[in-house]
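Only one protein chain is missing from this complex, and each of the others stays in its spot.
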Amino acid sequence: MSNKQKEKKGGLLTWLGNSQVWKSIIRSGIPRERRGRMFSVLNSVFLHLHPVRMPRHAVKLKYTWCAGGLSFYIFCVLTITGILLMFYYRPTVEYAYTDIMDLGEQVPLGIMREIHRWAAHLMVITVWIHMFRVFMTGSYKPPREFNWMVGVILLVLTLLLSFTGYLLPWDQLAIWAITVGTNMARATPFLGHEGPGAALLSIGDINLVHAGSDIRFALLGGRFVGEAALLRFYVLHCIGFPFIIIIFMAIHFWRIRKDGGITTPV
Amino acid sequence: MLTFILLTFFFIFPPNDWFYKWNKKFKLDLIWTNKGGILILLGLLTFFLFGLTDENFKLIALKPDNVPIVGLIFLVAFFTWLSMKQATENDKRIDNNEKVNEYHDPDDKVLTWPDLVYIELIALVLCTVLLVVWSIALPAPLEQPANPTLSPNPSKAPWYFLGLQEMLVYFDPWIAGVLFPTLMLIGLMAIPYLDTNKEGVGYYSFKQRKMAVSFFMFGWLVLWVLLIVIGTFLRGPNWNFFGPFEYWDIHKLEPLTNINLSDYIYIIWFRSGLPENILLREIGGFILILGYFLILPPLFAKTMLKKLYQKLGNFRYSVFIILILFAMSLPIKMYLRWLFNLKYIIAIPEYFFNI
Amino acid sequence: MLPLDEQKKPENNLNNPEEMDKSSGNPEELQQESSDSKMNFGEKNDVVPDSPKVPKTMPEKDLTKKRASIGKGSILAEPIKRRSFFSWLTLAWLAFTAATGTFFGIMLRFMFPNVLFEPKQTFKAGYPDDYNIGEVSVNLKEKYGVWIVRSTEEIYALSTVCTHLGCTPNWLKNENKFKCPCHGSGFRKTGINFEGPAPRPLERFKISLANDGQILIDKTKKFAYEKGQWSDPESYLMV
Partner (left out) sequence: MIEKKENIQERLYNISNLNIWFAISSVIFFAVLIWSFVDDYSRSWKDYQRDFRKLQIEKTNEEFEKATILFEGTAEYKDIQKRLSDFKELYNQKSEEITRAEEELLKKDAILYRVQQEFNFSKANYDALKYKYEEAVTHHLSEANELEEKLEKIHTGMLGDQLVLETAQDDYDEQSALVKQFSKEINETKEEKGKLTKQATLIERKLINLDPVHMDFSNRIGNVIRDLPFIDFLSPYYKVEQIVVNDITDNVNFTRVPKVDRCMTCHKGILDQEFESDTQPFKAHPRLDLYLSSTSPHPVEEFGCTSCHGGRGRGTDFISTVHMPSSPEQEKEWEEKYDWHQLHHWDIPMLPAQYIEASCFKCHSSETSIKNADKLNLGLNLMERTGCFGCHKIEKYKDRDKIGPNLGKLASKVTKDWAYNWISDPKSFRHNTWMPRFFNQPNNNDAESQKRSKQEIHSIVYYLFEHSTDFKMDSRPLEGDIQKGEILVSSLGCFGCHRIESDPSQGKTTIETLRRDHGPNLIGIGSKTTPDWVYTWLKDPQKYSASTKMPNLRLTDGEAADITAYLSRLTKEDFLEKKVSSLDETIVDNIVLDFLKKMNSDKDARIKRAKMNLGEKLDFNGKKLIRMYGCFGCHDIPGFENDKPIGTELTFEGSKLVEKLDFGFIEIPHSREAWFTQKLEEPRIFDQGKVKLPDEKLRMPNFEFTEIEIEAIVTALIGFVKAEIPEAKKPARNDRNLAIEEGEKLIRIYNCLGCHTIDGKGGAIRSTIATWLGDIAGSSSAEDAGLVQSFSPPILDTEGRKVQPEWLFDFLKHPSMIRPNIQVRMPSFMMISDEDWNKIIKYFQVKDGQTLVYEDSHQVSKFTSSFRAGERLQELGECNKCHFYGTTFPTQSAETWAPNLALVKERLRPEWVSAWLNDPQEFIKGTKMPAPSIPTAEEVKDPYVLEFVGEDVAALAGNRDVLINGLTDYLYTITGKTDISQEVRDYFNENGYNFLKDEEFEGTGDEWDDVDW
């Protein structure tokens, strides 16, 4: 590539950076001085999650492990791959399994499923590690107690998302993992039909809490993992829990900023 | 094995000065140096590489859905080491009245753009690379179509719930599956309110918050990660225990006959029959449980945890100690099971109330 | 934020809204703000930024004028004002809470459909008198996968799945045992294994008596001998 061409290309970029369209969208060009750099963070919807300036140590990977950020990123990956998968997947007992099978066999780049699954596993791990890091740096201490709690909720939601997604391939692995997992709900005190106290919830000979009315039923939509359970888990996995987790994530990020950003030693 | 972990655990992560003393004496903090880290890494690597030569081990460790757990072992080990390494360094600095590693002048800040944004971008790219490579190398599992009439042996929950499933061996489902997870969440959420220690914010440290870190590590590493690892790698058909290199033989038998505390009391000690009245039958268990939760806390408050009690006050102390007692009940129950074949302390199957 | 707070303690909410107003746009200022707020945790951050500024005293006249415009009630005296004020707000919140509660109730109820499309896992197996003492009934083996055994005192339902590899054993009446044709496991009438490779006794199903006096068998619940579950009162039916 000759110099002239290079210049021209630079010229093109500059021209692009100066065009009205570019400016209307990005506002600033490539920031090259302090003020521009601040603006670029401040003015971007995505980047303004960050403060404009940060303590030095907070940038170091050694300190943050980037686990929280990665968790969020993986969530985004999961959302995108998940939406793609939804185009081919039908949550019915007739088709669920074969649709998944076809993802591997005939859908171009069916690797989306692999990415989705492994990202889900990875997200559980990164969330755990994030929590571990937050604990080790004492970042849950005042004034961040509430955000720690939100974090715990996010952890639970992450597990629930992963758990509900586990059923969708509708194979032996799925159905039995969910069967074992949800069987525990049977034993919920008072609300599960095999939980302590359930037997007390009866009037005369009428048993109020039984396999057809307990908390596990509400979860599965049936007495065992079947068609209704598949649909419920699908809805929860694709709409219900993502909806909740996004709300909590918003709170989480908002509170990070409002609670003073990343922790710093005094 | 578990006994060994339990015995050494509090020396590695000493919750109080006494343990800390011994920790120093044994120079266990050497683990958290570069050398120690490399040794741990090498140890783990050798174990897995060596293990992979064994067919049985390979079969289980390379099962697609178990791969994350292998990763988890490495990652947890690495990050535990990393955090503890930084913590020990900081401890030393604090001892020497130096500022901690993380300390910088509050005015000495860096711009988010481009430093943070850039490393984040790199991290994301690398993470994506990892995911793609992982996905190419390892197809997601798809077993036979769901068949409600044929349950695989063993049937396992998703791996992150295997800790709970492991607890099911020792506790009734309502405890292992409902009470413990709930308490775990409550406990986690309560941490900021129970840990009134103002030190250790914003930097890795250990010495300043020995008890908090130690207990957290116990809950996290032993009661959570370890149980998951056991549930994944060491539990085979019929939920029998199998060594890491053992073949998962469906025919393996373990003596699983266990008896209740009431049997011990009435049948073995009193040599009489079980009384018909449920409360009378289970009275021993009730006393034991009540004693555990009502007598131990004040006892600890008076003795070992006197300082803590004074610091936390009544309410926080109660919550704290009850959570701790619950956490400790798991290993206690495990040992009771192994040593005395004790099934339930309180057994009222009529009302699904077994402890 | 309840409007209640504002009315009760207006002086408490004194604040500096200007600070917020200023902080739009200028990066330097913003920076200032974020570091400020960091240092002022606890006190200052509890402040609700958009709370209105209310002066300590309010012109009495103005207030009454407003009140009068509320509706037909001419509420002038302070105590009456307060009471009526409370009752409206209490009512409002009570109703709102109740409605929200009902809404969640509706959501919960929605999760329980009025009919189920599940294949039956529980079935009726005739009257206890249909079974002879000491005999193993093989009538339901094909259809439901159970043997119903009546001993002198109880009736129990045995699973027809061999605990070895899941084949279906046969009941050999002359030899008084269940024999698995696949690998030769043998089970006694009680279901306990005594020969062959089967590791465990056969499982029993939950059995009870239905309202019409028929035997009701629930295959969703199994009882394993080796876990001591056969003493569970649901695992057998006393006759």
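All chains are identified by letter, namely A, B and C, in their written order; residue positions are counted from 1 within each chain.
Methods note: a contact is a pair of C-beta atoms (placed from the backbone, for glycine too) under 8 Å apart; a residue touches a chain by one contact, two chains touch by 3 or more.
Keep in mind that what you see is a predicted model, and the values were worked out from it rather than measured.
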Counting the whole assembly, list the visible chains that the omitted chain makes contact with. A, B, C
At which residues does chain C meet the chain that is not included here? 3, 6-7, 52-55, 58-59, 62, 66-67, 69-71, 85, 88-89, 91-93, 95-96, 98-99, 102-103, 105-106, 109, 112, 114-115, 117, 199, 211-213, 226
If you put the missing chain back, which residues of chain A would it touch? 202-210, 213
Just checking the interface: what residues of chain B touch the absent partner chain? 249, 251-257, 259, 263, 266-268, 271-274, 341
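Note that in this section only the chains that are shown with their structure count from here on.
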Two chains joined by the most C-beta pairs in contact, as defined above: A-B
Measure off the straight-line distance from the CA centroid of chain B to the CA centroid of chain C, and report it in whole Å. 27
Identify all positions of chain B at which a residue touches two or more other chains, and write them in rising order. 106, 150, 350
Could you list which residues of chain C touch at least two other chains? none
Chain B - residues contacting chain A, complex: 65, 68, 71-72, 75-76, 79-80, 82-83, 86-87, 99-104, 106, 108-117, 119-120, 123-124, 127-128, 130-132, 134-136, 138-148, 150-152, 155-161, 164-165, 168, 172-174, 176-179, 185, 188-189, 191-193, 195, 197-205, 209, 213, 216, 220, 348, 350-353
Within their complex, state which residues of chain C touch chain B. 35, 164-166, 197, 199-200, 226-228, 232-233
Mind pulling up the chain C residues that touch chain A in the complex? 27, 30-31, 34, 37-38, 41-42, 45, 108, 111-113, 116-118, 121, 220
